[in-house]
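Heads up, one of the protein chains got dropped from this complex, but the rest are sitting where they should.
This part shows chain A:
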């Protein structure tokens, strides 16, 4: 049926030796008979595979002496360092339907085992909370979002340093909106944009944006931003409100979708060694896992935290350009203005916001202890 199998019929037993072009060393073609010895096999090749299947003594089993492998081609590792037993969580998934990510042991406390980092996370959270404006929501229909932003820019002179776009819902036609958003005017000289999308959308997005560099009419703002990191969020299991489900035609999907992607884009010049008043690098990782404390919402709280821990800016805006439904309530968050047709709160007033920010300042100040604890790049 497929040409991929035609060659495998011709299993040869020929042995041949030829001179190689590179280096002139001799290559040996082992016939089928010789392969069993694997005398020319690389030291570790296939070791794990066969060793594990035989449940052999490569691993320290209490109460049992190590014996050599059950398979004839098993070879003891050359190194004396003990080989620890490893579970194959993908294989486990095939047999038990328990997702591999549910075996991750720091799901509940991401930095457990690292007391310094734990302390830093706590301090950052307190510091961010102390310098946060009250939660603002602005309830706007999807087709009025661009007009609203334009009016904020031209009438009220509002600017935001951190802008998050999108939510963990596939119900968003994000590209038409992205191309219309006046992000270059909404962001000051240095700014950070987080864009959320599904695996399919993120692939489409990168293709469209790649084209936008040639087509000047499309997405003019994006040329000023550069994509700097890609975050992912992985839901707990299939019952999670964040489970992305089959976004493709299910018959066509090669793999089960289990993750959401987020681009972190930066505009302007920031250096991680000198601009510590603007950014704190390497605090969070590019991976967020849902755990038992995650509430159902449009965007889980971890993801706001990544932005808050990274940028010290206090002016933060979240644009959700679509309805998210009752399963994904848009919960207001201190320190953020949330623009969405479904946000729980509708209290945004540009003047009040400007007054509040005048008191807060545009950046969260750092403390001595945070400076001491946070990961720093060599000067």
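The rule is short, and it goes like this: a residue touches a chain if its C-beta (ideal position, glycine included) is under 8 Å from a C-beta of that chain, and two chains touch if they have at least 3 such contacts; residues count from 1.
Going forward, contacts and distances are computed from a predicted model.
Enquirer: Which protein name, taken from UniProt, belongs to the chain you can't see among "Proteasome subunit beta", "28S ribosomal protein S24, mitochondrial", "AP-3 complex subunit delta" or "mRNA m(6)A methyltransferase"?
Expert: "mRNA m(6)A methyltransferase"
Enquirer: I'm checking contacts with the chain that's been left out. Which of A:128, A:158, A:195 or A:234 qualifies?
Expert: A:234
Enquirer: Identify the residue among A:126, A:154, A:207 or A:367 that touches the chain left out of the display.
Expert: Checking the options A:126, A:154, A:207 or A:367, the one contacting the hidden chain is A:207.
Enquirer: Considering the whole complex rather than only what is displayed, give the residues of chain A touching the chain that is not shown.
Expert: Touch set of chain A with respect to the missing chain: 1-5, 7-14, 16, 18-22, 25, 27-32, 35, 40-46, 48-49, 52-53, 55, 59-64, 82, 84-95, 99-101, 103-106, 110-117, 134-135, 199, 202-203, 206-207, 210, 227-232, 234, 245, 250-259, 261, 264, 266, 272, 279, 281-287, 289, 295-296, 306, 310, 325-327, 329, 331-332, 334, 344-345, 375, 377.
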